[in-house]
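Each chain you see keeps its place in the complex, though not every chain is here.
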Amino acid sequence: MKKIQALLLAGGSSTRVWPVENKLLVSFLGQPLILHSVNQLYRKGIRDIIVIINKNNENAFKQLEFPKGCTVKTIIQDKQPGMAGAITSAAPYWKGKKILIVGPSDIVEDYLLDEFAALYAKDPQAVLVGKHMEEYFPGGYLAERDGVITEIVEKPDPANLPSSLVNIVFDYWQDADSLLSAINEVRTGRDDRYEKAKEVLIKKGTVIKLLPYNGYWGYLKYPWHVLAISDFYLSGIKKRLGKVKIDKSAKIEGEVILEDGVTILENAKIAGPAFIGRNSLVGQNALIRQSHIGNNAVIGYSTEIVRSYIGHNCWFHHNFIGDSVVLDNNSLGSGAVIANYRLDGGMVKSEVNGNLLSTGRIKLGAVIGRNSRLGVNCSLMPGVKIGSNSFVGSGVCLDKDLPDQSFALLKNANYEVRKNRVVLTSKAMQKNLEALKY
Amino acid sequence: MKKIQALLLAGGSSTRVWPVENKLLVSFLGQPLILHSVNQLYRKGIRDIIVIINKNNENAFKQLEFPKGCTVKTIIQDKQPGMAGAITSAAPYWKGKKILIVGPSDIVEDYLLDEFAALYAKDPQAVLVGKHMEEYFPGGYLAERDGVITEIVEKPDPANLPSSLVNIVFDYWQDADSLLSAINEVRTGRDDRYEKAKEVLIKKGTVIKLLPYNGYWGYLKYPWHVLAISDFYLSGIKKRLGKVKIDKSAKIEGEVILEDGVTILENAKIAGPAFIGRNSLVGQNALIRQSHIGNNAVIGYSTEIVRSYIGHNCWFHHNFIGDSVVLDNNSLGSGAVIANYRLDGGMVKSEVNGNLLSTGRIKLGAVIGRNSRLGVNCSLMPGVKIGSNSFVGSGVCLDKDLPDQSFALLKNANYEVRKNRVVLTSKAMQKNLEALKY
């Protein structure tokens, strides 16, 4: 597939995924999502890659280390929005190439690329991937006949779906120039010019083959989707311990990766699947189950983390963190708890762009952006999100999203001071302390 | 004692014992209280038993499994209140039987039955049991001469007690029919017709023997009495481990019963006397001391339970539960704490029917009914009671009883949101996190 130039769409941004800032830079198993995508393409023989970024994530992308032997260009998307903008930004670099457009936040299994390779060998004019979905998904649906796509319907009425096949962004075009022409033919100011261009091409007679796919499909539309992606990556790991220090009383159970420099202290337990990044410390009595922990984290004394994603440089002690996403550089004070289950056992809801959405999960904790601090004994309610650079004061019970750069703190003091009328004499004290002992 | 028909009084109900609903169905060592009573009678040779129930507990009683070889009838009490009503309800089933009236929430030791058997062998007309009490008890007192009861005084003036002998409901009548006649002679609309009937019989010349008893007497008048009863049952157990899974780092110390299906995870400790019911799980680092745990409970990670009674299907993690009664189907969020000791070390009080009573305990936590949920980081004050189907919100510090089907939640939010004026630069963050590490 050396003639293919892959176009990775990394220039978009979405408020839906807040407080995740650069979703393609969220790190799994030691690599940001974008590198997982690049490496997957590289693994399957694609060596010519253009990554369309934007001005906001430019600096972060510059620091990535792409695989050796792979030509990766990063290009800032021009002012046109959407995928069409990404494609036209990359057009100057096409030179008779075949084009594969990839959405790197769509996580797919390697075998999709193998199946694509097999189809590619038959030199099709174009290929789109369709995943059979049991439930309605708010995306593009593909209608097909005999393996050829007849129509593409964006966000159809759920009551009247053209098929059960949802289009995953993994679009192959043999003739990039005719794709470009089709885009230019579409006269619309909206961000769906690429989608319209496909229709134009179908009408003009381009034969677009359907590549059906029934493997895992991960996407990062809402911030809690980080958990599903983390689960996917964890599901594939095998036990591997780097240069680590593990106290003999600690227990490592199941498929667990501990990267170099990890320290596991007394009586801690890691129950796989779990990943712990470089130089992280797991303190006394801590319990980590089915979770993903970044680098340089301190999972301090008596902390339980379950089914959660923890970024780099996080610091906890005496905490419970369940079904939560905690991005980089956060710390929780002692006794801070992230609740992951409603008292009524109902579906957890979360606010996105002003609308309260069902997250589809009955267990979901919080999502915390970067550089935030939680005070001691505070509580986060299920589905709450905290922005970056924000503080939650001690004792606060946070039941709503907290924006970036904000401070939630107890109203005035939560207490009053009176004269203490009880006088504890030495004798009373002694009796008192004796009573406490048992 | 095959000619005796035992009459178990299970039809009464009392608001004093709230939030305990059917006190005779509270389960100890795997059996509800009523079965302990039936089995005790069976063990000592009584095989003909009538249980007087009421419409509210009819369904629950139907599901009980009485011992094989024992004839147990359950009869719904007629409209007459009190013990007289129970007796007249059962009267149609008496056929020349001798009658033993038993209060199955009065827990006594087997040797009372042995002593009764010895006395019964002498064919007495009637027997009442008197327990010597050091302190005043609000019940019926027995005056006696030469082993024969001369007077029965209901709730006498504490300053003027006829004796120190309190009547425990374990009343034997050789001639059931004359008892019934005596009851029918009493003209009163109140619920003390049975008590008055005894006086009638004494006057008529019935010789009622006193059976003195100095063993354990448990009663369930107030809900915290569950703790004393639990202590009694625990005090008699011997170590017995069913088909269980115990991690090798866990510790089982003293007299502990673990029923089939129990799992004990890493570094947990059970210090006897303790009972843990079928299929319950004790999580990592948990500590259970001198407590009774029902079936299907999850005593999760880092939870301490001490001197407490826990019902079936309860679920905890990161909690402290001391000197408390937690009935079936309850869960506590992470960090929820039941305080069991006043700051001033004073006697714990609790409200019963609108009156604040001294519980006689300096260590007492909470009593929680069925099907309730406590949020994360909430606190219950000593002596507080929570009804069934109630929720306590996260962060709430509950200092009063919470009725059935109620929700205690923080007033509005307990916090306000400001702009966070602190900007944590990358460098500051790094320094910050370094500081946290030590």
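Letters are used for the chains, namely A and B, taken in the order the chains are written, and counting of residues starts over at 1 for each.
Throughout what follows, contacts are C-beta pairs under 8 Å (C-beta built on N, C-alpha and C of every residue); 3 or more make two chains touch, one makes a residue touch a chain.
The structure presented is a predicted model; accordingly, all values stated were derived computationally and were not measured.
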Expanding from the 2 chains in view to the entire complex of this file gives a copy total of 3
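We adopt the following convention: only the chains that are shown with their structure count from here on.
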Chain A to chain B, mean C-alpha position gap in Å, rounds to 51
Per the touch rule, the chain A residues reaching chain B in their complex are 249, 251, 267, 269, 281, 285, 287, 296, 298, 302, 304, 313, 315, 320, 322, 329, 331, 335, 337, 339, 341, 343-344, 371, 377-379, 381, 389-391, 393, 395-400, 402-403, 405-411, 414, 422, 424, 428, 431-432, 435-436
Contacts from chain B onto chain A in the complex sit at residues 249, 266-267, 284-285, 301-302, 317-318, 333-335, 341, 343-345, 362-363, 373, 375-377, 391, 393-395, 410, 413-424, 429-430, 432-433, 436-437
